[in-house]
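Removed: one protein chain of the complex. Kept in place: all other protein chains.
As written, the chains take the letters A, B and C, and residue 1 is the first residue of each chain.
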Amino acid sequence: MIRVQSEDFDLAAEVAAMSGGNLAIGGVCAFVGLVRDFADDDSRIKAMTLEHYPGMTEKALAGIEKEANQRWPLEASLIIHRYGRLEAGDRIVLVAAASAHRSAAFDACRFLIDWLKTEAPFWKLEEAASGTRWVEAKGSDGEVAGRWSRKE
Amino acid sequence: MIRVQSEDFDLAAEVAAMSGGNLAIGGVCAFVGLVRDFADDDSRIKAMTLEHYPGMTEKALAGIEKEANQRWPLEASLIIHRYGRLEAGDRIVLVAAASAHRSAAFDACRFLIDWLKTEAPFWKLEEAASGTRWVEAKGSDGEVAGRWSRKE
Amino acid sequence: MKLVFFAWLREKAGTAEVEVSPPDTVSDVGSLIEWLKEQGGGYGEAFADLSVVRVAVNQEHVKLDHPVKAGDEVAFFPPITGG
Partner (left out) sequence: MKLVFFAWLREKAGTAEVEVSPPDTVSDVGSLIEWLKEQGGGYGEAFADLSVVRVAVNQEHVKLDHPVKAGDEVAFFPPITGG
């Protein structure tokens, strides 16, 4: 399941809703991304605003989730990404994968967040004491996602 | 933090308690292990009883957590393992790691569960229709944990 | 053809969304960008460094040689920074 929303989410409720009642699940791996209070250059951050591309965001997330389910034997998967203004400490994103075996759950969960970071159209505008600034993409995100590329 | 308990746990509350207020955390990776309704040989399982070695269990878990914190720059880590009788669908274990960066959170979380599976003294007694049976260790768990061995 | 802009590309272009009717010589994303720069406004600044411009046509990531035609939704944005 994918969801794009401005509201916060409850980790336990979301994981329970995703996996509840499926007794084939042996493990759930979940990753929660949070707003840190410092930028990549170590300057202080009070808050940020996440802009996204409605329509394409949902399409990209659904595509990433589908790809994960094709690569691993998952019993359930979940992507929730927030948009709008978020303060330091707030939750930004939740990705989770459930499988009979922990290895698939871990690998799929990591794939979901790695790919989301290069495929899903979100942009962060940071609020520092000196003003606002668009976050620059990290080259390392592309490299990390590249690791998952299929060898055709 | 480590905890060995018979009671269930709430994923969201535990992760919030572990990471709450630490604004240096950019990501939390959590893994929850659940009781499946089938055994490794595909026979049906109704429930299981987890026996452990009080004293050594806490010592082993504390050692695993300490090792993870030495290997990765973690802001917080958590291991909760239950014992006693658990039914299919019940939560068995929660491991979680929080870091400024997602890569450390993922790697440390996986290390925690991989090592726990070969170091922490727990034994599962499965209840099938045909009676009870001690679960046999999987050779693959030792191999997986072996991947983490330090090259001296 | 509908153009949409996000993040600092939206700020530099001075618009979030605009309908355009480029001439027939505009056949792909690259020639669309060249044509937009000729139209003036904030487009020159928005497209000054194409190494930091990403493009989607009909909500799929594409490269500069991807064809564009009437009716398409073409989006311009910086490298993404979500998650």
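Definition applied: a contact is a pair of C-beta atoms (placed from the backbone, for glycine too) under 8 Å apart; a residue touches a chain by one contact, two chains touch by 3 or more.
Please read all numbers here as calculations on a predicted model, not as lab measurements.
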Subject >> Neighbouring shown chains of the undisplayed chain, as defined at the top >> reply: B
Original post:
Which one, B:F38, B:Y53 or B:W148, makes contact with the chain that was left out?
Top reply: B:Y53
Subject >> Given B:D10, B:D37, B:D90 or B:E119, the one touching the chain that is not displayed >> reply: B:E119
Original post:
Residues on subunit B that touch the omitted chain in the whole complex?
Top reply: 33, 50-53, 55-56, 59-60, 81, 92-93, 113, 116-125, 134-137
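As a convention for this text, only the chains that are shown with their structure count from here on.
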Subject >> Furthest chain, CA centroid comparison against subunit B >> reply: C
**OP:** State which chain is most central when centres are taken as means of Cα atoms.
**Re:** A
**OP:** Go ahead and note the Å separation of the Cα centroids belonging to subunit A and subunit B.
**Re:** 23
Original post:
Could you state the distance in Å from the CA-based centre of subunit A to that of subunit C?
Top reply: 26
Original post:
Residue numbers in subunit A touching 2 or more other chains?
Top reply: 33, 113
Original post:
Which residues does subunit C have that touch at least 2 chains other than itself?
Top reply: none
